[in-house]
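Got a structure for you, written out below as structure tokens; questions coming shortly.
For this depiction, one protein chain was excluded, whereas all remaining protein chains were kept in their positions.
Showing chain A:
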Amino acid sequence: MKRVYPNKDYCIGCHLCELACVTAHSKSKDLIIAFREERGKDGLSPRKRVFESGDISVAISCRHCDEAACVAACIAGGLRKDPETGRTVYDRDRCVGCWSCLMACPYGAIRRHPLESKIVKCDLCEGREGGPACVAACPNQALKYEER
């Protein structure tokens, strides 16, 4: 399946991918409104995070692992593998906010929703024309959405 692959060699740590992610998952789809209002009001937050250490920076989001540790850890059936697309899919209604997945994910790709007892995770911008927003926004092609 196609996944988003980050490349630390060319990630310049600008965090534009996070901004693109926030906008893509906002109600308004408007960067300025999403960032200024929806973040505070709705707890909108990016589903990917740029980690930095010295010269290195890299943008991490859900890997959609074949044998996903989060799915195995989920006690409520909130996370499952979609057999057709291979994606690790999150069902917000089932999630009980136990944070088992969060602890199980070896990449730290799952985060807590800032306001609710829910998680936030990458859905590969499901349904978005042109694929994941972060990939489209990255100015240095440090993110690739491809089959490997």
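FYI, a contact is a pair of C-beta atoms (placed from the backbone, for glycine too) under 8 Å apart; a residue touches a chain by one contact, two chains touch by 3 or more; residues count from 1.
In this section, contacts and distances are computed from a predicted model.
Asker: Which name from "glutamate synthase (NADPH)", "Elongation factor P", "YeeE/YedE family protein" or "Penicillin-binding protein 2" does UniProt give the chain that's left off?
Answerer: Per the UniProt record, that chain is "glutamate synthase (NADPH)".
Asker: Touching the absent chain in the whole complex: find that residue among A:10, A:51 or A:145.
Answerer: Only one of A:10, A:51 or A:145 touches the chain omitted from view, namely A:10.
Asker: One chain isn't shown here. Among A:55, A:84 or A:147, which residue touches it?
Answerer: Candidates A:55, A:84 or A:147; residue touching the omitted chain: A:55.
Asker: Touching the absent chain: which residues on chain A qualify?
Answerer: Touch with the absent chain occurs at residues 9-16, 19, 31-32, 35-36, 55, 137, 139-142.
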